[in-house]
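Next up is a structure, given as structure tokens.
Certain chains of the assembly are absent from this excerpt, and the rest are unmoved.
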Amino acid sequence: MDHLPAELLSGYRNFMGGRYATETTRYRELARKGQQPQTMVIACCDSRAAPETIFDAGPGELFVVRNVANLVPPYEPDDRHHSTSAALEFAVQSLKVKNIVVLGHGRCGGIRAALDPSAEPLSPGDFIGKWMSLVSPAAETVTGNKMMTVGERQTSLERISIRYSIANLRTFPCVKILEGKGRLSLHGAWFDISTGELWIMNRETGDFERPEID
Amino acid sequence: MDHLPAELLSGYRNFMGGRYATETTRYRELARKGQQPQTMVIACCDSRAAPETIFDAGPGELFVVRNVANLVPPYEPDDRHHSTSAALEFAVQSLKVKNIVVLGHGRCGGIRAALDPSAEPLSPGDFIGKWMSLVSPAAETVTGNKMMTVGERQTSLERISIRYSIANLRTFPCVKILEGKGRLSLHGAWFDISTGELWIMNRETGDFERPEID
């Protein structure tokens, strides 16, 4: 019986012989002092869109939440458990991060599902359907546009959704207050998983643009 | 105005000049064919515990959910939105992963909060409190044990919680069925963020053990 998939164990050995070996001191110090990441990233579960890879980030740098389609639900202070809200509260109030980045990407399976709400649920629980209904208001503005291609609606909703999640971040009082005081900045970015291009949200216009790469 | 924190932009440039440059063909193919990760990892948001780093994984390999304390809630097919359940449904039913790994780690801030439920909430919404209450049954067995040190209670609950989350995985019918048919394996692992050691859950006994390192 394999207690861990073989490729993970072999990858772990590479890590120990490679990265951990060169950064041992750093790991020990991070353990001793605690993590002090400056930035929280909300990214998608997609295997092609890992923030640590895209931003070449090392241990201690990024506090990362990953859910389907990198969504941020609106502030709902009820008695239910809210995964992304808990992570947000922890990052902002306890770790006191300075930046939150909502990182979306191309060809997102969750967004594809949101554009096709009549499709058969993946299971009787229809968790994806209910999760993606968080962006229904946004999806509806795009789904009806038959003059756009399927691909254009996909990219459009991926980017609208990032802005929508950033707006939801601001429904959290702690976020709104700290942003107003200049102690927290909200950012958006969209990663093209094919070309590797990173499109960064212009914080004034909301447009996604590429930084001048020299 | 910085549209993206400077260190992320500079990390991204390293990625483009480094990893993306050497793996361009792979990225393009993954975009074209779609992702086909064999393994889903449920990990913590902690900046020191990124699965891609620990398992030296490249694009296309791991479908990753990250939430506070790498918890899996029990199956609740109601009309609410459930982030981790949605990711699980997508991974199992759509991507048809073969393995799920619950990856915990040492010095977990979420577990620390679960061991101190009387502490002041981080915000009026108390999202961390409600989220970590998912492991209350497990936390209660440990919190009262004054003969264990704080550190021992911490490590103990981190590992109990991994087994508890694996048990919650099995409350999802699709997981239970596929595991029964031998098409899905559930695994646990605990990463020591100081020493870099990976302790793997023995699937028969539940104990966490280190693989023989050559």
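By letter and in written order, the chains are A and B; residue numbering begins at 1 in each of them.
We take it that contacts are C-beta pairs under 8 Å (C-beta built on N, C-alpha and C of every residue); 3 or more make two chains touch, one makes a residue touch a chain.
Remember, it's a predicted structure, so these values are computed and weren't measured experimentally.
Colleague: How many copies make up the whole complex, given 2 shown?
Modeller: 4
Here, only the chains that are shown with their structure count from here on.
Colleague: Looking at the complex, which residues from subunit A come into contact with subunit B?
Modeller: Going by the criterion above, the answer is residues 1-5, 7-9, 11-16, 18-20, 24, 27-28, 30-32, 34-35, 37-40, 45-48, 50, 52-68, 71, 73, 75, 77, 79-91, 93-94, 98-99, 101, 106-107, 109-110, 122-128, 130-134, 172-174, 185, 187, 189, 193-196, 198, 200-204, 209, 211, 213.
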